[in-house]
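Shown here: the complex without one of its protein chains, the others still in place.
First chain written, first letter: the chains are A and B, and each begins at residue 1.
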Amino acid sequence: MIAALDMASVFIFALTGALVASRAQLDIVGFLFVASLTAVGGGTLRDVLLNRDAVFWVADPAILWAAAIPAVLVFFTAHLLESRLTVLTWLDACALAVAVPAGVAVALSLGQPAGVILIMGVSTGCFGGLMRDVVCNEVPLVLKQGELYVTCAFAGAGAAIIALQFGLDEQLGLILCGLTTLALRAGSLAFGWRLPVYKARAPRR
Amino acid sequence: MIAALDMASVFIFALTGALVASRAQLDIVGFLFVASLTAVGGGTLRDVLLNRDAVFWVADPAILWAAAIPAVLVFFTAHLLESRLTVLTWLDACALAVAVPAGVAVALSLGQPAGVILIMGVSTGCFGGLMRDVVCNEVPLVLKQGELYVTCAFAGAGAAIIALQFGLDEQLGLILCGLTTLALRAGSLAFGWRLPVYKARAPRR
Partner (left out) sequence: MIAALDMASVFIFALTGALVASRAQLDIVGFLFVASLTAVGGGTLRDVLLNRDAVFWVADPAILWAAAIPAVLVFFTAHLLESRLTVLTWLDACALAVAVPAGVAVALSLGQPAGVILIMGVSTGCFGGLMRDVVCNEVPLVLKQGELYVTCAFAGAGAAIIALQFGLDEQLGLILCGLTTLALRAGSLAFGWRLPVYKARAPRR
């Protein structure tokens, strides 16, 4: 289950990384670089923070193909897309909805308490995309105003933790986690769902 | 002692993170995200670099409340502040003066040599704020011209190392470390203390 979630999130995040590389008009190696960074960034952070024996893609290097193939694919086909930004945003939502349960699952398998599970879900989900956006100088999706992003990861991980404490099966809990994340993110993108933001009289003072 | 220093630096750095989040007009989850990143960033880097058995907040997840509570607090009260930037700057100075001894203390407890102690003091002190500023697109306090910042951390850690080599008690050494850091930073903020900067005929060539 963990391996499947990691593989899927690597693949989809790599697609988003390659799309951002196309917006920056990089060459094929630039596509590979940004796609890999995005794809393994969140999971690598998770494994380092939890001090696992080996980072997931060092333990199983075959997973690197799941980052390389999408990069090449996008390099040769992205010009066929009507709006790369739309595709990018929605793929990123799917990647988030797979990566959050991947983070939760690893923390669960190590018997971590609720607070750590929550943080692993959020950071596995959010940091790959955050690194992608910081390196490529895009406005980080994580911090875009008027959209839910970290909130979706937070709610997804929280839903899983609560469900598991009520005795739900672990696999079902992870599916619930992914669906909650995806539903909130999709609702935010499609219908403008949001939380009230902090408003000051003089914002930057 | 280490636990108390970590807890205090997490709390104060979380306040600064939440104030930066208020300047970026984020929602409550954005406050939690930036506050947590700032609060545990430096100490997490320290623990990863020193390859400790577990990152401090994974070993003791209760510490995460010390990051979450200030975020909520600031979200609901920051509008009462006359100038958030001033409060932010001075709180950051206090956080630095607690985090540097926290880094020094951990390196000492692992029996590291002077060079490593110095770097742990500086990076525990400076990296939480640096991540906060990079992610939120503020000018990093670390690199602001005409202010001492890394220098204060450097001098604080250095003072502790020298004092300990002259046989000072470890607790007193850590207090000296914090006071040196705070005094220099406060002097720089209040009286404009600074070091001469590099001046070139043509800066950016």
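The criterion applied here is as follows: a residue touches a chain if its C-beta (ideal position, glycine included) is under 8 Å from a C-beta of that chain, and two chains touch if they have at least 3 such contacts.
In this text, all values refer to a predicted model and were calculated from it rather than measured experimentally.
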item: Selected from A:Ile2, A:Leu73 or A:Val135 as touching the chain missing from the view; value: A:Val135
item: Sole contact to the chain not displayed, among B:Ala54, B:Val87, B:Val116 or B:Ala183; value: B:Val116
item: Absent chain, residues of subunit B that touch it; value: 48-51, 112-116, 119, 122, 126, 130, 134, 140, 142-143, 145, 148, 150-151, 154, 194-201, 203-205
item: Where the missing chain touches subunit A, by residue; value: 21-33, 36, 44, 48, 53-55, 57-58, 61-62, 64, 75, 78-79, 83-85, 134-136
